[in-house]
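This view holds just a subset of the chains, kept in their places.
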Amino acid sequence: MSATTLQSPATRPGTSPLVTALFRAVRGLAILLAVLAAVEGLVIVLNVKPWYVPRPTLVLNAILATPEPYVQGFLRTLTETLMGFTSGAIFGVGIAIVFFRARVLRELIFPVFVVSQTIPVIAFGALVVLWFGNTLIAKAAISFYLTFFPVTVNALLGLESVDPRQEALMRSFGASRFQILTRLQLPAALPQIFVALRLASALSLVGAIVGEWFGDTVGLGVLLLQGMYNENVVAIWAAIAMCALLGTGFYAVVAAAERALVFWGAEQ
Amino acid sequence: ADPVPATLRLKWLPQAQFAGFYVAVAKGYYKAEGIDLTINPGGPNILAENLVATGADTFGLSGGLDSVFAARDKGLPVVCVGISHQLTPFVFVVRADGPIKTIQDFKGKKVTTWFTGANHVLKAMLTKNGVDPALVDIQPQQVSVTPFVDGQVDVITATRYNEYYTIKTRMGEEKLRTFVAEDSGITFPRDTLIVSETTAKEKPELVKAFLRASIKGWKDAFSDPKGAVDTIMKAAPTLDRAHQEFQLAEVQKLMTAGKVKEDGLFWIDMDAVKITQQLFLDAKVISKPVDLAATFNRSFLEAIPVADRRP
Amino acid sequence: MPVSIQGSGEAALAAKAAGASDAAQILSLTGVTKTFGATRALDGFTATIDKGEFVTVVGPSGCGKSTLFNIVAGLEEPDPGCAMRFEGNSVIAADLLGRVSFMPQRDLLLPWRTVIDNAILALEVEGAPRKEARALAEKMLPEFGLTGFGQQYPHQLSGGMRQRVALMRTFLFKRDLMLLDEPFGALDALTRTMMQRWLLDVWQKHQRTILFITHDVDEALFLGDRVLVMSARPGKVKLEQKVDLPRPRPAEIVISPEFIRLKRTLLEAIEEEAMKSFTAEGK
Amino acid sequence: MSAPQSSRALQRGALGMVLLVLAWEGVARGFNLPAYTLPSVSAILGSIFDHRTTLFLAGAYTFAEAFSGYVIGAVIGIALAVVITLIPMTRNAIVPVATSINSVPVVAWSPLILLWFGIGMPSKVVMVALAVSFTVFLSALAGLDRVDRRSVDLMRSFGAGRLAILFRLRLPTALPLIAAGLRVSTVRAVIVAIVTEMLGAYDGLGWVIYQAVLQVDFVKVWSAIFIASAASLAFFGLVGLAERRLVFWK
C-alpha cells in the first residue's frame, strides 16, 4: 500500500505513473471547473453580495485584466517559498539528527525552539527589515522560520521509531553510527519526514507571503494586502486563487516526490 | 557627482495617497536634486518611525502626529520635517435616513473606530458635544465596512480617501451623513514626513533637496491627476483606477487645506500640533509633553522659497 | 574439536580437557546471566567454542537462545559478573560488534531495499563498492533458489524466500564466527537439505566457526560437531553432547543406530526441560 | 521516558532557557541596544510586572481562543482523516479541497473570516481551528494509512469491519503521528490566535501587541510575547506529557 501518500493507494503496479498522473490532473481540473461553475451559479441564483463571495468569472477577469502582476507575483513568491522550504527542510532534518544523537543538546535547546515558534513574526516587521532589509533573503528567512519546526518534530519522531532490532542487526555488522543513520534511520524516518514536508510546503508559502507584508513591491502577499485593506474582495479572491494554485501545485510536487521515494509504505 | 542613495518608507502600500512621491521619481525630480530615491512601501506593523530612527530608511511618511508623538515619547530620535494631511483624514459616517442626526445621537449607539488615534478624536468630539463617551458603545473597527453596510453598526470611521469610497460605492453617497472632527474644533493632522535626528543634523541639504523634489512631484500630481494615477497604476496595477482618481482628489483636499495656501505644501501648523498633543496628553497616550522644538523642524521647508511650496 | 565445556546446574556435564590451548578457542563464556526486569532469561551460561567448530544449540522455546546470541553478537550486555573471551582476549559484548556474522530469528529485511540490496547491506557497511557487492550477490542468487528475484522487494517474497535473503546477507558478511538463529525454520524439507549441504560446504571450505540454533534435533545432530542442550528458562547448558559421526554425513545417517541413539539422549534431555518450561510461571 | 529521565529533561530545558536569557540580557546591555532594536530581558520582565493584570487577562483571552480552536481543529482534523479511512471514496474530494484551503495562508483568510464571523472570539477560534485541523489532518491521515497491510488483512479475516479495524488497529498505529501533529499544533494555535488578533480584534495578546507597536512601545510588545511563549511552552509540554501517557508502548 502506498500509505502516507494522500492519493488513492491503489495506483502502484500496472498502469504507468505518467498515465496515472495525467489522469489525475485531468480529473482534478474537471472537478475544479465543476465546483467553480456551481459557485458561479449559486452566487447568481442566490444573489450573493459580491463582497461576501464574488463570482468566479469576476475573479478570473480581474486576473486576466492585469495578468503581469499576478504572474510576476507568482514567480517571486514561488522563489521565496522554495528558498524557505529547502533551507527549512534541510535544517529541520539536520537539527533533528543532531537532537537525536545528542540528547543533552536536545533537552537544552528544544524548549528554545518551541519558544521561538511562539513569536508572531508580523509583530516584528520592522526588526525583519532591519536585519534582512527589503531582500529576498528576508522573505526566505521568515519562510524558513515557519518551516523547520514541524520538520524537526516529525523527523525526530521518525528517527526514534526505527525498529530497534533492525538497528541491532546493523550494529552487529559493525556499522558506524553514520552508516546506521544513512542506511537505516533516515530511510525509515522518510515517511514521517514527508508528512512534515507536506505540511511545510504550505507553511513555507505562508512565510513567504507574510514576509512580503514588510514593505515589498512584488509578490502574491503584496497583492493580497492591497486587496485586503482596500476591501477589494475580487482582488482578495484573485490573490487567494493564485496562492491556492501555488500552494496546491507545490504540495502536489512534494506528494509526488513522496510517492516516488517512499514506495514501500508500511510494509515490514 | 553621483546621486546620493536614499529611501522613503511609506506608511502603506503604493496608492494615490502617495502619488506625488511616485511622480517625482518618475519625472526624475529626485535625480535632478542629486538623490537616488527608492520608495519602500509599508505594511501592517511596519513602523516608519522605527526604520527611520534606526537608519534603515532615510525618510519616512509616517502614520501621523499620533505616531510621531508616541515615538518621541519612547525616545526614538525622529524629527518631523513636514505634514502632509492638514486636516483630520477620517470622518464618522452614519446612514442619512437613520436616527443619528447629531453627535448627541451617538449616545447608546454602536460606534466602531480604529483604536490607533481615531478613538481619541471620537472621544474628544463626544466630550466637546456634551456626550459622556462611556454612554456610547465604542468598539474597535475591523478592516471591512460590511458590518456598517449591513446595518450591524450605527457609526463607522472612514478615511475620506479609502473606506468612504467603499461605503459610497456600495450604498450611494446620498444615503450617508458624515461628522467631521474640525466641526468640533479638533484637528488630527496625519501623514507626517520624518527623518532621523542624525540626518536632520548632518545632511540638511539632503532633506531640503528631498522636500523640494517631493513638492514638485505633488504639484505635478495635482495639476495632472490622470498622469499621476497612471504612474500609481504602474506601481500597483491591481488597484481600482476609479478609486485611485477619487483618492487623489481627496488627498489633494487634505494636503491643500488650512494654511497651505499661504505657507505651502507640508507646512507644519504648530497650532494644530499643539491641539493634537493636548488630545494625546488628555488620553494619556503620551506620558508628558514632548519637546516640540526638537520634534518639529520647519527650517528645511523654510529654506525653500515659499512660492515654490504653494500648491 | 571441543576442548572445554562447563555446564552448570543440576544436569551439568563438566568435561574439562586439561590440555586446552587458549589459541584453539574462538569464544568462551563463563557464567553469562541476563535479566529483563523480572524475567531471568539466562542464568550462568557457560560454554567454550573452538575455532572451526560447528556447534548447534537446542532448547525449549523461550529458554534464552536468542538472548544468548544477542549477547555474543555484541548487541546486549549480560548482567555484570560474567566473563567472556573472544579469540583469546577478554571482551565485553560491545567489543564483538562487527566481529561475528549474525542472522537474527526474524529476517529484518529493509522494505526499501531490493533482494540484492538487502543481501549486500553488511558488505556496504564494510565499505565494499556497491557495484562489486551487487555483482557478487547476483551470482549467489541461484545457490539460494532466488534466481530472478534480485530486483524484487521483500513484501513480494514468501516467508521462506525472505529467510533465504537474510541468510544470504549473513553469508556475505564474512566473519570467523557465524551465529545463525533458526536459519532454516521456514524452509521446506528439500530446500532445507540443500541449504544445509551448502552451509557445511561453506563451513569446511572457509574454516568458519558456526553457532547454530535449531528446533530440529535431526538437524542439530546432522550438522553439529557438538550439540548444546539448554535448560528451561533461565537458560544454561543442560547437556553437552559430542556428535562423533564421520563427515561427510550422508542423508541416510539419520537412520543409523548411532544417530538414533544420540537423538534419543537429546530428546530425553530436551523433553524434560521443555516440560519444565511449559509448566513454569513466567518469571 | 522514565520519571527521573523526564525530570532531568526538565532541568536541562530550564537550563537552556536560562542560558538564552543570559545571552540576551548580555547582548542587550553589552551593546546598549535601544528598546526598539532589542530590549533587555530585565526591562521586559519589569514591564510584565507593570502590566501584569492587562497581560494576564489578555493572555487568558488569547489562550481561551487558542485552546477552543485547538480542540475544535483537532477534532475536525482527526474526524476528516477517519472519514477518509472509513469511506475511501471521499479521499479524492477531501484531500484536494483541504490542501487548497490550506495553501492559502491563514493570514489571507483573516479578512474573509473576520467578515463572516465578526471581530470577536469566534473568528479567532475559526482561524485557529483551520490551521490546527490541517496539521492534525495530515498527520492523522498519514498515520492511519501507515498500518501494515497484513495486519489489516488479519483483522479482516476475523470479519472485522472498517470501524473495528479503525479502533483496534489504525488509530493505535496512527497515535504517535497524531500526537506529533497535536504537539506541533499547540504552538501554532497560539500564534494564529495572536496574528488574527493583530489583524482585527479588541482583546487578547495580539491586540496588545498591535496597540503597542503603534505606540512604539516595544518593551510591551516583548512582554506580550513572553506571556504568549510561556503559555505555548506550557501547552506544548502538557500535550507532550499526555502523549507519553498515551503512546506507552514505544
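Order of writing sets the labels: A, B, C and D. Residues in every chain begin at 1.
In this text, a contact is a pair of C-beta atoms (placed from the backbone, for glycine too) under 8 Å apart; a residue touches a chain by one contact, two chains touch by 3 or more.
Quick caveat, the model's predicted, so the values are computed rather than measured.
**Student:** Since only one copy of each chain type is displayed here, what is the full stoichiometry of the complex, written as a formula using these labels?
**Tutor:** Written as a formula over the shown labels, the complex is A x1, B x1, C x2, D x1.
Just so we're on the same page, only the chains that are shown with their structure count from here on.
**Student:** Higher C-beta contact count, A-C or A-D?
**Tutor:** A-D is joined by more C-beta pairs in contact.
**Student:** Indicate the whole-number Å distance between the mean C-alpha point of chain A and the mean C-alpha point of chain D.
**Tutor:** 17
**Student:** So the centre of each chain is just the mean of its C-alpha atoms; given that, what is the distance between chain B and chain D in Å?
**Tutor:** Whole-Å distance between the two chain centres: 38.
**Student:** Two or more other chains touching the same residue: where does that happen in chain D?
**Tutor:** In chain D, 36-37, 111, 115, 198, 210, 213 touch at least two other chains.
**Student:** Indicate the residues of chain C shared as contacts by at least two other chains.
**Tutor:** Residues of chain C never touch two or more of the other chains.
**Student:** For chain A, which residues count as touching chain B in their complex?
**Tutor:** 51-52, 62, 66, 68-70, 122-126, 129-130, 133-134, 213-217, 222-223, 225-232, 235, 238
**Student:** What residues of chain C sit close enough to touch chain A in their complex?
**Tutor:** Per the stated touch rule, the residues are 70, 73-75, 97-102, 104, 106, 108, 110-112, 121-122, 124-126, 153-155, 173.
**Student:** Under the touch definition given earlier, write down the residues of chain B that touch chain A in their complex.
**Tutor:** These residues of chain B touch chain A: 9-10, 12-15, 40-47, 50-51, 54, 56, 143-146, 149, 162-163, 166, 170, 235-240, 243.
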